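One structure, as structure tokens, below. Some questions next.
With one protein chain removed, the remaining protein chains of the complex are shown where they sit.
Order as written gives the chain letters A and B; numbering starts at 1 within each chain.
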Amino acid sequence: MCLRCAMAYLDLPTGDDRSVGPSSDGMTRRIFNTGLLAAGLTASSRAFGASSETIKIGTFGPFTGPAAGLGLEAKKGIEFAVQQYNAKGGIGGTKIELVAYDDRANRAEAVSVVRKMIESDGVQVIVDGSVSLTSIAAAPVANDAKIPMIAAYSNAVGVVKGEDHVFRWASVADVQGYVIAHHAMRERKYKNFALLMQDEEYGRGIINGAEKAIDALKGKVVYKKPYAPGEREFRAIMTEIKGLNVDSVIMSGFSPSLTSAARIGYELEIFPKAQFYISCSATEINWYNGIGQYGNGTIASLEFLASADHPFTKKFVADYTKATGEKVVSHQAGLMYDSSRLAFDAIQRGGTTADGIWHALKETKSFMNLSGVDVKFTELREPLLPIALAAWDSSSQQYKLVKFETDPALIDPRPWYKYYN
Amino acid sequence: MISSYTLTVLTLMGIWSVAALGLNVITGYAGQFNLGIGVYMGTGAYATAILTTQAGVNFWLALPCALLISAAMGFLTGLPALRVREDALAVFTIGLVFVFESLLIYLPYFGGPVGIGRIPYVGINGSQLSKEGYLALVLVALGAVVAATIYLRRAWMGLAWASIRENELATNTIGIHSARFKLYAFTIGATFAGLAGVLYAHFIHYVTPYDFGFLPSIYILVMIVFGGLGTIRGAIFGACFLTLMPELFRFIQDYRNLIYGAMLVGLMLFEPNGVLGDESYVWRLILSAQQRLNEWLNRVSKSRRAYSISAAATNEIRHKTPNSIKPASRKILETRNLTRRFGGLVAVNDVNLEVFSQEILGIIGPNGAGKTTFFNLLSGTIPCTSGEIRLNSEPIHRLSPHLIAQRGIGRTFQIVRPFSQLSVLDNVLAGISARYCKGFADSLRQYRNSSDQDEAHLILEQTGLLAHKNEVSRNLPLGLLRRLEIARALGLRPNLILLDESFSGLSHRESQSLIDLVRMLRENGATIMLIEHNMQVTMKICDRIAVLNYGNKIAEGMPEDIRNHPTVIAAYLGSAHHA
Partner (left out) sequence: MMLLIQQLINVVELGSIYAMIAVGLALTYGVLRILHVAQAGIYAGGGYAGLFLYETTGSFALALIGSVIICGMCGMLIERFIYRPMLPRPRIVALIASIGLLICFSDLFRIIGGPNQLSFDIKSLNGSYEIGKLLISKTDAAILAGTVVIFAALWFVLQKTKLGFAVRAAAQDLETTQLMGIDVSRSVSWMFFISSAVAAFGGVMVGVLYNAIYPDMGDAIAYKGLALIVIGGFGSLTGTVIASFLLAAAEVFMTTYTSVPLSREAIAMLFLVLLILVRPQGLLGKA
């Protein structure tokens, strides 16, 4: 079965003929032998249906290359969702067939694979498991083909803006910074802030949100420093911050940077004297693997909370860890799981055609996420996602809820659109 | 009906081919390592992105502007790149691409890390180009770039690039300003890459700084090395194959990078010339098949006529050679107090020497006497510390080597420096090319079918290399290589030829025929200076001899005088004692 799938990919004869490609010896043979293993992995999910009624769902993301950590987690999220629904007999009897392609976080490749899954595979809906910059390039392709696409964890506004068929299940980055700064000043009464900004759209957005709130509530930014994505060396910056006696440090960025900064900050004894706030990448695997004994009390702004006290959440976490063997539900896996469910829900309501799914998605008024919160949708094809502020507990190695921020005045993504063109 | 997925892959193959051909000019033809081609591709892409989105310019106007900007970028980054070569240049270009990427991220106007989106579709007469139409546009662009590349390769400029690639020092001594041609290569290569960038931008409709960073640059370099460095077919094959490969291997997509890396290592181990490179297994197979086909065709039709030089051309060329500058014994070269120091060591000390036209002047001396340094000073490959050199009473010691060569001083090297990958004929044509390589427009003229072919053949005939004209010079024995260097120098129509130990390592028979050649050159009007260790040859051939020892001229005179000169004998005996 797997061999057939592999052959079908290459348009090679799948019968019982002995020869594989032009030469069946040496290199080709070996590539094919290794290939079969891998084909088994990627194609197994494709192999479900093919019998009765199935619907094809596409996903893409960086499964290899430097960003593979994100894409593979996203893939786990959607694979688990597919497995869960198919085990229950599919969506109203229709089995789901997943088509997953690697884009290596490369824009040109993302464009190719999205076209491929639309035309060669005939997917009816795409759940995008890739990073923002790749999604931005892929979104117009799906939009032009009128295939609805849901971006799971792309915070960049450019993904959905102006693309009628593109939806998203993530917040605008600025919202997180806005919520963090409000919490710090209203509830903790902090006045002096140091801001560490990862210098790309996601990181800039969070710090922009925080600055707007600090401005409005008459706080003071004592120190602000941008850093390049991927940075792990925060010694010099933290040494500087140490001399400033700030109340709180707000940092945006991806998990390797957050983790390294937290470690060095605790080592230099800046934290927990000052409160450390970090952005949603805090639930990426790298944080869990890298933080070690440090980081206790660090507050993260999260788009869902796996430790939430809702029966749905508890069941999901139990099932997910059992099915995948993972100890934690990562940021990408969680958002991807919710996005997939949103897609399935739309299929349930709108039928198995792209057009039906699109109409159903457009008509979605609210949808319950995995933390058990009913999330409202805006006319901008994205949710009013509540932000969970959660503190890291280093003894249990998980985040504990501090506050669910559901105030529409704070979590509405729409006011932030003006910062993006 | 082709699916748009296939169209996407085909279009990308075309775009990468254009980029690869751009790098091929810089690295394949001119031999300049460049690991930062992304800079030029990115320049083109960002130029068109900004022009068409922010300035609202039409694509067809933005395109030439973007190409000009890319060319300017190539020129500007080429200037500092002239200061370094080989590995340092490679690392320098890596530096450029990193700096370029961070500038795009950091400077305003470039959209920061998210880049620039909504780059418009290309339209013709107001109607948007379909995907098939865009592929056609890319193919037209590719065709244009291929045509331009073929044209350049067959122009004097292409020959100059090949010479620089094979041996930059020797290139300067045949009168070609290597720095200028390296700049041309950077500029033209950058223009091609910029074109690829423009096509990419209007295809993906989105550009980010990371699209043109270090790794994409490396991928383009890998394409041309994979296909065969310095060949058009190689660049296109490499680009197409390596664009297609990830798609072909999609069924084992988790292992694609591993396969890619392993393939590179394997290819470099077992087929370092690239799949379709000139020396590669596959290409040799194709060539031999072609040859067999030709033989068969020849047998069927009439055999081709061998190249022959017309009598009129011969006369005209003979007329041009310095034969006419008689009478003899006119002073053509003079050094006054010529000195060169290397740190504390004085390699050439206060040497005064006069050279008269049509004489054969030998420079002899023990090892380390400063003979080669003296030649290097005369040909300008190293500058003198003090003193002066006058050619036909004009000072030339401040001139760079190519200008000295253009004034009629040709030279050979002690350790031969032929353009190894070029044919014997092309080596000689390279020698001739100096006269066309003074200006940009002249250097664009084609060299294949010109009257210069006649001159080259005449030189080959004179130097006895005609039978070998199509051989790759790397395969020649030393004796013929020494002749080849002389033949190459003759392309300059030199007044003065410097022969640096041209006789060493030759058999008796080879020496004898070289002596005949040298004498014939003199008969034709050239003046010859030669460094020689073989006393027999020196005494036999030279009209006069100057002796250097520890950088000083210790004697000068007729061969028989030198033979009996007490200081000379002492110097040689002394050195023999030391040795």
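As a convention for this text, contacts are C-beta pairs under 8 Å (C-beta built on N, C-alpha and C of every residue); 3 or more make two chains touch, one makes a residue touch a chain.
If you're wondering where the values come from, they're calculated on a predicted model, not measured in any experiment.
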item: Omitted chain's touching partners, listed by label; value: A, B
item: Sole contact to the chain not displayed, among A:69, A:90, A:158 or A:177; value: A:69
item: Touch criterion as defined above, residue of B:64, B:80 or B:143 at the omitted chain; value: B:80
item: Candidates B:102, B:504 or B:552 - the one touching the absent chain; value: B:102
item: Selected residue (touches chain absent from view) among A:136, A:194 or A:285; value: A:285
item: Residue of A:79, A:109, A:174 or A:199 touching the missing chain in the full complex; value: A:199
item: Touch list for chain B against the chain that is not drawn; value: 27, 33, 80, 83-84, 86-88, 90-92, 94-96, 98-99, 101-102, 106, 214, 218, 221-222, 225, 229, 254-255, 257-258, 260-265, 268-269, 272
item: Missing-partner contacts on chain A, residue numbers; value: 64, 66, 68-69, 72, 197, 199, 224-233, 235-237, 239-240, 243, 256, 259-260, 263, 267-269, 284-286, 289-293
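In this section, only the chains that are shown with their structure count from here on.
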item: Whole-Å gap between the CA centroids of chain A and chain B; value: 52
item: Parts of chain B lying in touch with chain A, wherever the complex brings them together; value: 3-5, 8-9, 12, 102, 105-106, 112-115, 117-118, 200, 204-206, 208, 210-211, 246-257, 259
item: Chain B contact footprint on chain A (complex, rising order); value: 5-6, 9-10, 31, 34-35, 38-39, 41-43, 63-65, 101-102, 104, 107-109, 111-112, 115-116, 118-120, 132-133, 136-137, 140, 156, 158, 162, 199-201, 204, 228-229
